[in-house]
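The complex is shown incomplete by one protein chain, all other protein chains being positioned as in the whole.
Labels run A, B and C following the written order; every chain starts at residue 1.
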Amino acid sequence: MNPVIALLGRRLRLAVIGGGPGSFIGPVHRLAARMDDRYDIVAGALSSDPARSIAAGAQLGLAAERCYPDAMALLAAESTRPDGADVVAIMTPNDSHFPFAMAALAQGFDVICDKPMTNSLAQAEQLRQRVQDTGLVYCLTHNYSGYPLVRQARAMVADDQLGEVRLVQIEYVQGGRAQPGPGRTAWKTDPARGGDSLVMGDIGTHAHQLLRFVTGLEVTELAADVGCVVPGNSAHDFAGALLRLQGGARGSFWVTQAAAGVENGLRLRVSGSKGSLEWAQEHPQVLHFKPLGAPAQLRTPRGPGTLPLAGRASRVAAGHPEGFPEAFANLYSDAAEAIAARRAGTTPDPLALHFPNAHDGWVGMRFVNAMIRSSEANGAWTRV
Amino acid sequence: MNPVIALLGRRLRLAVIGGGPGSFIGPVHRLAARMDDRYDIVAGALSSDPARSIAAGAQLGLAAERCYPDAMALLAAESTRPDGADVVAIMTPNDSHFPFAMAALAQGFDVICDKPMTNSLAQAEQLRQRVQDTGLVYCLTHNYSGYPLVRQARAMVADDQLGEVRLVQIEYVQGGRAQPGPGRTAWKTDPARGGDSLVMGDIGTHAHQLLRFVTGLEVTELAADVGCVVPGNSAHDFAGALLRLQGGARGSFWVTQAAAGVENGLRLRVSGSKGSLEWAQEHPQVLHFKPLGAPAQLRTPRGPGTLPLAGRASRVAAGHPEGFPEAFANLYSDAAEAIAARRAGTTPDPLALHFPNAHDGWVGMRFVNAMIRSSEANGAWTRV
Amino acid sequence: MNPVIALLGRRLRLAVIGGGPGSFIGPVHRLAARMDDRYDIVAGALSSDPARSIAAGAQLGLAAERCYPDAMALLAAESTRPDGADVVAIMTPNDSHFPFAMAALAQGFDVICDKPMTNSLAQAEQLRQRVQDTGLVYCLTHNYSGYPLVRQARAMVADDQLGEVRLVQIEYVQGGRAQPGPGRTAWKTDPARGGDSLVMGDIGTHAHQLLRFVTGLEVTELAADVGCVVPGNSAHDFAGALLRLQGGARGSFWVTQAAAGVENGLRLRVSGSKGSLEWAQEHPQVLHFKPLGAPAQLRTPRGPGTLPLAGRASRVAAGHPEGFPEAFANLYSDAAEAIAARRAGTTPDPLALHFPNAHDGWVGMRFVNAMIRSSEANGAWTRV
Partner (left out) sequence: MNPVIALLGRRLRLAVIGGGPGSFIGPVHRLAARMDDRYDIVAGALSSDPARSIAAGAQLGLAAERCYPDAMALLAAESTRPDGADVVAIMTPNDSHFPFAMAALAQGFDVICDKPMTNSLAQAEQLRQRVQDTGLVYCLTHNYSGYPLVRQARAMVADDQLGEVRLVQIEYVQGGRAQPGPGRTAWKTDPARGGDSLVMGDIGTHAHQLLRFVTGLEVTELAADVGCVVPGNSAHDFAGALLRLQGGARGSFWVTQAAAGVENGLRLRVSGSKGSLEWAQEHPQVLHFKPLGAPAQLRTPRGPGTLPLAGRASRVAAGHPEGFPEAFANLYSDAAEAIAARRAGTTPDPLALHFPNAHDGWVGMRFVNAMIRSSEANGAWTRV
């Protein structure tokens, strides 16, 4: 049954910052929040333009007095209402993730925030510390880790079904920036707002997190090339690296948004001493497992061999595909369990605690930083 | 924006009948209702056991006074509350679809109902007439027609991109009944409750509706073999037929739940004079289009060439898979548009009116009936 | 090592009848004969036109005196040369398969012949009897049974890895006749030359043989619809049937050459009490095995779990695809083993004896005959 209602007798109250008209990710966050009925969206500051912000809230059906002109007004008002929001979800341009998250934590809200965590490593360190100090829940929406078969992969590695991890290939290939120009989201190409590296902030951090999530290993060193291949683009549109991981595994990292015609090609391969795994986001309901010396297998969500971490991430029976919204929702729903448990003073199911947190976000920013440093140092091997 | 809020200033109020503890489809219906924020679930009679019914409502977070002991109590009470439900969703065993739908219509509710429409053709005819007489909305959840690429296929056929349809292959292959025994849902194997043909009611009607939905053609005649291949099973576990369709197209129909190890293999192929389409539910985000004399294409949701009926059925950008819950939700959301328009006295977007309705349900029951008649007549060609 | 050289100290001498300029299948036969170095092509009557026949032989590099004007001349001459052909391969239009095969047998040649075996059931019965009486080797090139993974499927069924077979789906979907007209091979649409049913002779017999080959079961009864869906075509371009097999299994049969845009879609699925197999000719190096209650597997040629009948059908290591020519060649090479053993007076490896023979050809003609009878009897269930 619904664990939030079971613990609190009600759903969590969620306030949303950002995600107004024209946003791709705003509707995804709100859908993810509704998916498993663990949140009521009660308040919003959906746009940086006060009038648009209020109008957008009304269109969502929010009560008029909880449609705020801006994020700080929302935080101030909701923190004092008796029925105020429990949780704040932030889905604004990258440069405001840090101030809004810090302000929300300061006023006692649990926080769900879109990636990247911050625009600088220093901010990430500061935010990570703040989360730790407050004890509040912080969930960073590296949503690809929410796919059932990504969790199955993580669980299989943790269960030693792959043996010692030796080789990793992580790639994230898109085509959205194959033609010059700022595209639909102009702020992303402005380093002051989007961060130092467009491709790393947009998708590189996802790729890095997916790699860590499944293998349980940290990248220790890398040799990188980060730059731009599309004439007329100024922001980074590709990043490649060779990787060295804990325990001696080696890896290849390749992300780009300049691959004309490609949709959303996030793909992971992991080889250990006992076999290999392959997963691709565009066909998320298949996990290829190739055990050494036995026939290759196709694992499916809730199919035979499903481990508990994966099983709980599906809503329907084997053969009934779930997708990107459900994966995203798994982070919201797990965070809800963690938040409800914190509020109820209980211990959450450990399987609910696999959502990316402030530590993960900080490690991701360290990785971005090392990528850029290595690339600037002519590809020198660089500690993460 | 949310068309229901735009028209009515609020979400539709939904009451649910059935779908309590242990149900597979109940949570799917409720998730589908939440998906696009067009409904508030306000009341429920979730189980045929009064005590369990009330307890299950509480677990969903329903207000105590709207957790009803049974369906008829719900209908009576909600029809008189000033804030009573607008719509009733029925997800009970098959034999109660008819009485609950008739009762709901009689009290002025729009109705969403799980398939099959009824357990007999006579009931289906009666219900179809009642819907027509009342002018209320009736949505039958043949959910597979909600997939974006199924709608793309329908739109491509309607747009003459395939030319004249000549050949159809429809199959629905599952493995859930490969081992003898009643399985998880014992009522389904009881003809009095599940209907005359287990496999036809469970999945055959889905297959038939998918075929009609995409081709826009009716099956006119069939020669069928319906029976049981698993020793120890009494209910039908397979049904095959040769088909003749309007306009002279020929087809193959094959459904079974006895294919050990297979998950949920609903697959459609349509060939016309200009090319062929192939779609498979287990990989729903790919539509193969093989035009005569040109390279085969892979169509994706919101990818290039997407037609409006398909484009509106996706929530996220190309390359971000959606799945079974989203397809299911498309029926709920389209029905919501139709219901809101009816209540507001406006005309809905014609693209919202592609959900299966009472006519479709009746045609489906005619098909089941013809399958059984043909099989009993030693496979004689039989008019549908 | 080369078993023919080992037994005979030389390759088999092969004479070819048919397959001259413009033929698709002629070069395939000759390539198949060369593939494993078990034959030398020493003589030919490649065309029904004497001058073209002799010219075509020269272009193949045959000795001038062994380029014959016609088949009967070839048989007469080669049967008397001291270094005359051992084996005759027939790849002419269907109506000559019977007389040429009978004549070749009469003069003591082993025979390899393209399908269908004959154009009438009576001829097939007569030929089958003649082969039996002579003790000569007769190989019918239902080449799809030569694929390594088709043999793996057969061996897995025989090894009881699927349990009792319950359900079969066999389909062969092509697009070559989607447009009206005789196409490249006009003789095929002439019943006097191509046989009673174009689609059944061309591909229906392949489908039927594949089904028998893998399951080891005979079709006992069928209910069929055979006809034409392309306006302007007179010859059959589709055939569908419901099947009943030995042991009670049920099946679906669907073959057509009118599916615009489809290349060569021969596909087989078999479900037994322990699991299901799926194989498709367009991706022949993958065999899907879905065991009941365990993860689905992808079997590959020479991959883990390969059984001996399949292992001997591959030439290269796992991961190195072989294709249609190699599958065709497997029949030639197995027939060579049988022929060499016969000539050497030894017993061949039983694994070499899985090529289709005269009995198989006769059963195939019985199947075609039953399809037509059932279709003419309005789909009545008909004994094969």
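As a convention for this text, contacts are C-beta pairs under 8 Å (C-beta built on N, C-alpha and C of every residue); 3 or more make two chains touch, one makes a residue touch a chain.
Keep in mind that what you see is a predicted model, and the values were worked out from it rather than measured.
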item	value
Selected residue (touches chain absent from view) among A:Pro50, A:Gly216, A:Gly248 or A:Pro308	A:Gly248
Contact with the hidden chain (one of A:Gly272, A:Gly303 or A:Pro348)	A:Gly272
Hidden partner chain, residues of chain C it touches	1-2, 5-6, 10-11, 24, 27-28, 30-31, 34-37, 59-61, 174, 263-265, 281-285, 300, 303, 315-326
Interface with the unshown chain - residue positions in chain A	163, 166-167, 169, 171, 173, 175, 178-179, 223-225, 227, 229-230, 238, 240-242, 248-252, 254, 256, 258-262, 269, 271-276, 289-294, 296, 378-381
Where the unshown chain meets chain B, residue by residue	288-289, 293-300, 303-305
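Operating definition for what follows: only the chains that are shown with their structure count from here on.
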item	value
Centroid spacing, where centroids are CA-atom means, of chain A and chain B in whole angstrom	34
Whole-Å separation of chain centres (CA-atom averages), chain A against chain C	55
Shared-contact residues (touching 2 or more other chains) in chain B	262
